[in-house]
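Below are the C-alpha cells for one structure; questions will follow.
Every protein chain but one is kept in place in this view of the complex.
Letters A, B and C mark the chains as written, and numbering starts fresh at 1 in each.
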Amino acid sequence: MTVDAQPINTRDDIKLSNAQIAWRAAQDIADGAYVNLGIGFPEMVARYQPPGRQAIFHTENGILNFGEAPPPGEEDWDLINAGKKAVTLKPGAAFFHHADSFAMVRGGHLDVAILGAYQVAQNGDLANWRVGAKGVPAVGGAMDLVHGAKQVCVITEHVTKDGKPKLVEACTFPLTGVGCITRVYTSHAVIDIQDDRFVLREKLAAMSLEELQAMTGARLHLDGSVADLVVPQL
Amino acid sequence: MTVDAQPINTRDDIKLSNAQIAWRAAQDIADGAYVNLGIGFPEMVARYQPPGRQAIFHTENGILNFGEAPPPGEEDWDLINAGKKAVTLKPGAAFFHHADSFAMVRGGHLDVAILGAYQVAQNGDLANWRVGAKGVPAVGGAMDLVHGAKQVCVITEHVTKDGKPKLVEACTFPLTGVGCITRVYTSHAVIDIQDDRFVLREKLAAMSLEELQAMTGARLHLDGSVADLVVPQL
Amino acid sequence: MDKTIGSAAEAVSGIENGMTIMIGGFGGSGAPIELIHALIDKGVKNLTVINNNAGNGRIGIAAMIDAGMVKKMICSFPRSSDPRAFTDRYLAGEIELELVPQGTLAERIRAGGAGIPAFYTPTAYGTELANGKPIAEFDGRHYVQERWLKADVAIVKAHLADTYGNLTYNKAGRNFNPLMCMAATRTIAQVSKIVSAGGIDPEHVVTPGIFVDGVVEIPNPQQEEELIRAGVAYA
Partner (left out) sequence: MDKTIGSAAEAVSGIENGMTIMIGGFGGSGAPIELIHALIDKGVKNLTVINNNAGNGRIGIAAMIDAGMVKKMICSFPRSSDPRAFTDRYLAGEIELELVPQGTLAERIRAGGAGIPAFYTPTAYGTELANGKPIAEFDGRHYVQERWLKADVAIVKAHLADTYGNLTYNKAGRNFNPLMCMAATRTIAQVSKIVSAGGIDPEHVVTPGIFVDGVVEIPNPQQEEELIRAGVAYA
C-alpha cells in the first residue's frame, strides 16, 4: 500500500484531469450512438470521439446532430444548445420541438446520457441538481435525462474539493433520480453500478485498491479482474 | 292539427332532403370556423357554405383546409380524407400526423363537428357507431370527435326508415359518447340540447308542434318562440 | 453511419413469429405495401398487427391476413371497400380484434414512443370501449385511463430519407407513420428516395433519424387504392 503524507486526491500525478475523464468516457461511445451531454463538464466528451466513430449529439432544446461553436461574431442566437451556447449544425441535422425532444429522452431513444454529479449512490441514485434548500432551485432537463437513455453515466471527480466521497452508500443531497446511473467515470476509476453495488472495472495503476476504497464512500466490489485506467496526456 | 292518412315522416312535402338538412347546418358555421364533417352524409355540409364565409375543414387523417375531389384520373391516393376519398388542397393548407390531428379534436380546437346519428338522447348522449353486437365493430374517429369541438352537432332524419324516433329519452344502441351533442338538425326541425332537455328552435311550418312531438321519442321543450325552418329548394 | 438497407427482403429479415408489428398508413395512404409484401414472402406467423385499419382487398395487410400471418389486429376501423380478409376470419373466430378509437390509438402509440406509460382521455368514457379501464375525474369531468402501445418492429412509408434516417412524408401519407417510428424497438422505412446527409433541410425533417433504424429505397411505390381498383391479389 502506497503511503504518502499528501492525500491521494490532491496529487496531480495520481489523478485524471477533467479532459482525461471526458476522454475516457468518450471511448465507450459507439459509432452512430445518439448521445446527450449535460451542460458544462460533460460537454467536453464531444471533443474526444475516437477516430472513425461518429456520435450524433442531441440537445434537449430541439436539435439532433449539432456541432462546435461558430466563430465569434457568427452566432445565430436561435441556434443554441441546452447550455444556451451558440452551436453549428452538421449535415443530417434535424430540428424539433420540446415535446418531441423529451420523447427522445423519456422514450428510451438515446443510447447514452452523460451527466455531472454531486453524489452517486451504490444503488444508482443520483444527486446533481441542488445541494441544499437555500437559493433559487433550478432543475432544467436533469430529472428527465436520467430516465430513458439506455446508458446513463456520470463523469466526476472521485471526491469533493475538500476530500469527501462523491460515491456514497446513500445520497444526502436532494435526488435527481433513483436507481438511474449505470456507470461512473471518475478522476481515479471506472465503476459500474450493478445490483445496488459499485463494481470496480478500471483504476489508475499508480494507486492501490485500498487507496481507492479509502476515497470511496461505499464498498467497491470486484467482478473479475480490474483493468488499468489508461488515458493519454491531453 | 293536420290529420293525414299518410304518416308525416314519409311525406316528401313535409320533410327536408339530406341536401336541405346539410344546407341548414351549413348556415350556422361562422366565417373562419374550423370544422370536421363526419364521413358520408355530413360531408355534404361543405357544399353549402353561405357566400362570403369560408370555413376551414379538418380531416382527422391529417389535413387542414382541404377541398373538393379532384377530377377522375388525377387522384393522389396519399391525399385523401377520413372517408378514404381523394381530395384537393386549398391555399393555406397544412399536413400533420395523427397525434397532432387528434390533439386538435380532443384539445377543443375545432369550432364545429357535424356527425350522423342512429340515436341522440335528450341528455346529449350519441349513438352512431354500431347498432348491435353482431358483425365487425368499427369505430374510427367517432368517439374522439364527440369530445373537444366547441359545438358537436348531429344531422339526421328525424325518424328511422320504419318510423321509429331517433331523438330519444335514452339511447338503446351502444353509445359513442355521453352528453356530447349540443344541437341536432333533422329532416323536420332544429333542436338544441340544454340541461338534459330537447329545446325546439325551428320546425317546418307545414307541421304542427304536436305532429313533431309525435315523431320524437322525448319531450320537446320550448324556450321562447319556435322559428320556421326555411330551406331553399336544392 | 449509414442506415441504408439494400432490399425490402433484407429490411424485414429481423421480423420473427409472434412479434408485435406496427404498420403505417391510413387505408392505402402512406401504407408501406412493398415492405408488407416482403414480409408475406418471408412468411412469419402469429403476428399482432397495429394499424388504423385491417386491410382491403387481397393485398397489403389483407393479404397478410389471407396468408394466416395475423393472430390479432389492434385498429380503429376494420372496414374497407373490400374487407373480406379480416371479416371472414373475424366472424370465424380465427383472428382477435382490439378496437381502439382512432385518436386514442394515435395517442397510445405516441405515448409508447414518448415514455408515457398511461394517460387520461375523455374519448370513450361511458361507452363499451372503456369497459374495464380505470376512470378518473379531473376538474369535474370523467376520463378514461389508456396505456401506451409499443411494438417490436414498425414498418412505415415515407417520401425522402437521408442516410441518417431523417424522414419526410408525402401529403396525408404522414398519418400514423411518424408516431409508429417512435414506438417500436426497430423501425424500418421504405422511401421513394434516399439522399445523402444534408439532403433534407433540418427545418423540414418530420421524423428525426433517432427514431429510424433502417431505410430502404423503393423508387415507385405502389398505392393500395390503385392495386385494389386493378383487382390485384398478392399471394
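List of remarks:
The rule is simple: a contact is a pair of C-beta atoms (placed from the backbone, for glycine too) under 8 Å apart; a residue touches a chain by one contact, two chains touch by 3 or more.
Predicted model, so just to flag it, every value in this text is computed and none were measured.
Considering the complete complex, the chain that is not shown touches A, B, C.
Considering A:Pro42, A:Gly92 or A:Gly141, the position touching the chain not shown turns out to be A:Gly141 (whole complex). When the missing chain is restored to the complex, the residue among B:Trp23, B:Trp77 or B:Phe96 that touches it is B:Phe96. If you put the hidden chain back, the residue from B:Pro7, B:Gly40 or B:Gly108 that touches it is B:Gly108.
Mapped onto subunit C, contacts with the missing chain fall at residues 107, 111, 114-122, 136, 138-139, 141, 143, 147, 168-169, 171, 202-204. For subunit A, the residues touching the chain absent from view are 59-63, 75-80, 84, 95-99, 101-102, 105-106, 125, 135-144, 147-148, 174-178. Taking the whole complex into account, subunit B touches the unshown chain at residues 31-32, 34, 54, 56, 58, 63-65, 89-96, 99-100, 102-110, 147-148.
By definition in this document, only the chains that are shown with their structure count from here on.
At the far end from subunit C, in terms of centres built from Cα atoms, lies A. Centroid to centroid, with C-alpha atoms defining each point, subunit A and subunit B lie 58 Å apart.
Work out the mean CA point of subunit B and of subunit C, and you get 30 Å between them. Across the assembly, subunit A contributes no residue in contact with two or more other chains. For subunit C, residues touching at least two other chains, in rising order: 110.
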